[in-house]
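A single protein chain has been omitted from the complex, and every remaining protein chain is retained in its original position.
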Amino acid sequence: MLAAGRRRALRRHGWLVRRLALGAVTLFLVSVVVFAATQALPSDPAQSILGRGAQPEQLEALRQQLGLDRPLVTQYLDWLGGALTLDMGNSLSASNTSVADLIGPRLENSALLLGITGLLLVTVSVVVGVLCALYRDSPADHATQGAALVANALPEFVVGTLLVIMFSTVVLQWLPAVSLASDQSPLSDPKTMVLPVATLLIVTLPYLMRLVRGSMLDVLRAHYVEMARLKGVEERRILWRHVLPNALVPAIQGSAATLAYLAGGIVVVETLFNYPGLGSQLTTSMGVRDLPVIQACVLLLAALYVVLNLIADILTVVVTPRLRTRMR
Amino acid sequence: MSFSGDPDDAKSPLDSRITRRTAVRGGSAALAVGMVAATGVGCFGGDDDDSAQEASAPSGEPKRGGELVLGITGGTDEDVFNPFYAPVAIAHARMQQVFEGFGTLSPKGPIELVVAEEVEPNQAGDEWTVRLKDGLEFHNGKTAGAEDVKHTLEFALDPDNGAQIRSQLLDVDMGATKALDKRTLRIKLKKPNAVFSNTLLTDNYNNIHLIPVGFDPAKPVGTGPFKLTSFTAGREATFERFENYWETGKPYVDTVKVLDFADPAAKVNALIAGQVLAIDAIPEGQVAVLEREDSLKLLKSQTSGLRALHMDCTQKPWTDVRARQALKLALDRDQLVAQALAGYGEPGYDIPGIRVDPAYPSDYTKPRDVEQATSLLKASGLGDTPVVLTQSDTASGLLAAAQLIPAQVAEAGFKAKLNKVDQGTMYGDNYKKWQLMGDWWGAKPYLLQVQQGLLPDSPYNLTHWEDDEFFGLLDDALRTTDPDKQNEIVGEMMLIESERGGMAVWAFPELIDGYSAKLSGFVPHAGGFSLSNYSLKNVWFV
Partner (left out) sequence: MATVDVTRLAKPPTLAPQRLASLRAALRTGRTRIGLALTVPVLLIVILGPLVAPHTPIEPVVAPYASPSGDALLGGDAIGRDVLSRALWGGWSVVWMCFAATALGFVVGIAVGLIAGYARNWVDDVLTGAMDVLLAFPAIVMALLFVSMLGPKLWLITVIVAVTHAPRVARLTRGVTLEVVHSEFVEAAEVIGVARWRILLGQILPNLSTPLLIEFTMRLTWSIAIIAAMSFLGYGIQPPDANWGLMINENRQGLVVQPWGVLAPIALIAAFAVGVNLIGEGIARAMGQDDTLAYRELS
């Protein structure tokens, strides 16, 4: 008979494998959906690429070259293979540029945005959440909770536009609303990142902060903490050794989940601030029907979302201590 | 989001489908044999006249020196510096520094000569003589001569070079074309063409740029005021003064840098912040922002580019000329200029070619007449046909106007509504088949407009209009080399098209650019291209 610990480990192992499999299946399904959706279009990619003046022979030649005359499944597999090797053809609007070249810097920029936001998000929400829990019902706590209630409900672009109005155009003019030259890295002008990051933070902080606070409160009330107190362990030690590690568990999972949410959320924010990332690339490509780029952006963003959610789920299980006081 | 001014800054990132279309719009077009437009001027001669450019009395004496940084919307990647393929405004801006054509549109409108001293046809119209200016030098030190002119034409005719103007040069008989002396070339045409000058002189986006024998696209060399020093596709290009430029004393500034911007608002911010010193095509909503800044100036150009509705005459109700007339009479052009262009522009009355074409009837108007429109529509019996105005946000004012037009024409009894689409759909498979759509045109002489928009194989035949009298006159015009006679015929054609045609020109927009008060020398340009057609040789730092 396996020891309880090993049994649990094996269960987790099995779960992990299943979860990874689910992730892979999801990615596969996403790719199918993306491909199928773009096939739903009635127009002819060859016509789009060659333009109006194309002769029928040219169109036919290009169609063959693009593989449009082959069965759909073959086309899908080719496309998928291309995607996996980062060769996704050429953009329809910037026809000398490969999709990969176009999207590469954009991906970096979005990653930068997400990274900075994520770092700030986690630190601020943990600090504020813990403090609010410790000083529960203080005026500061009430004020923070109130602000969180409001911020939580606001749509992203509302927050973004309000920030622009406040800090960039009407009220004050400290920060630029938009000011990057094409392909210029945001790092060359960090001021341009302030408002996008602020917008994303305002939208996601309330959730995570409340999560931390709620979790802290639960743990503070838990039996084993009571026991420790009764045993005479000093409060600070209780806090750092017992309370925080357990309380932060849901926060870790929540952070990963929030980042996953942001993978979709950056679309609107990037478009609003014209930040040169994947999200704004998606919306501009949609405006000109640049199919290969649209496919690539959607695929990447969806994959990012799936992967981050996967990490969140795994972290949940990995980090779960034996005595969790919170159901999920 | 709408953008004003130069249509090619309309949407970012620029769709090179659009811009290819633009390229053809700007000039070259498939030609029916012998049917080329005349500007009404058969030959050109005389000196290049600079006085027209002094329109807004630039301040003080020109000083030499400085680096001029421009911000222009655009950013499609161009691998090669191709003087015959510049489909986007920003590419055109770059070309303008390094290359020059035989002629160009002058700031006031009419065509003027640049590197050519004379361009003259023979009586029959099948031989055209081009004489270059004396002392014209290329950046590599070579003196420009007839062999370079010949090479330029050969380069453009080579299908591998992707020259947009090639289709307009197909009638050139290169074998029979020969130099008469060091700087004169006699071009022989296979067929007479009374208005070959249009091809040689007008197409701004696809100007025939003079290149030397042995031209290497990787190391581009021209006769322009600046030499290319570096070029990063999609990002920036830098140029430095060409010391032996034919206009002595110019250019004034030492270097020019052209930066790509994806977003017009970013451009405006960069100008305010001083990152760039001049920008093109400011959206109307941003004009107020710039007006507040003392350190900045606005350059407003009343252009000859136009905005128009196009009716497909093969689809009801436009099959009946009365319905077409009803639409034109029902339009409230003043409202469209006031609301869709925010007042930056002047109303058009269904005739293109203002300021550029001498035959344009300057006092002509077409006041709104709803009553007449209603009765015409009723007489046609097609008033119940649903009308769908298909529109994308392509150029300033188009989508805004499309939101106002259905209500305007409803007053005459039309049942119209707007169908907003994205650019990809607009210029996709259904382009040239939309029942009613709004589009823009660049400035050009009238007959060039006809050739690009009204002939069966025109690249932009959106209206499919047929009219025996009109096309009969067209034949006459093309056979006439007498400029006055030609103008007369063209004038008649203009009136007929306004009466019966399928294109309703409703405005000539104003183009607004912005630049730092540190600069002087920009003049308004009617050609529809920003910053004085990107002619930076006249600009200096005060």
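We just call them A and B in the order they show up, numbering each chain from 1.
In this text, contacts are C-beta pairs under 8 Å (C-beta built on N, C-alpha and C of every residue); 3 or more make two chains touch, one makes a residue touch a chain.
Given the structure is predicted, the values throughout are model-derived calculations rather than measurements.
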* May I ask which residue of B:G135, B:G214 or B:G343 touches the chain that does not appear here? => B:G343
* Structure fact -> Given A:L72, A:L162, A:M227 or A:V318, the correct residue touching the omitted chain is A:L162
* Residue of A:L211, A:V225, A:L248 or A:I314 touching the missing chain in the full complex -> A:L211
* Asked: For subunit A, which residues reach the chain that was dropped from this view?
  -> 22-23, 25-26, 29-30, 33-34, 37-38, 40-41, 149-150, 152-158, 161-162, 164-165, 169-170, 204, 207, 210-211, 213-215, 217-218, 250, 254, 257-258, 260-261, 263-265, 267-268, 271, 282-283, 286, 289, 294, 298, 301-302, 305-306, 309, 326, 328
* **Touch residues of subunit B, complete complex, unshown partner** => 1-2, 265, 283-286, 288-289, 335, 338-340, 342-343, 399-400, 403-404, 406-407, 418-420
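One rule holds in what follows: only the chains that are shown with their structure count from here on.
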* Asked: In whole angstrom, what separates the CA-based centres of subunit A and subunit B?
  -> 45
* Structure fact -> Within their complex, subunit B touches subunit A through residues 11-17, 20-21, 71, 75-79, 233-236, 259-263, 265-266, 269-270, 273, 275, 422-425, 427-429, 431-432, 459
* Asked: Can you list the residues on subunit A that touch subunit B in the complex?
  -> 43-44, 47-48, 51-53, 92-97, 176-184, 274, 276, 284, 286-290
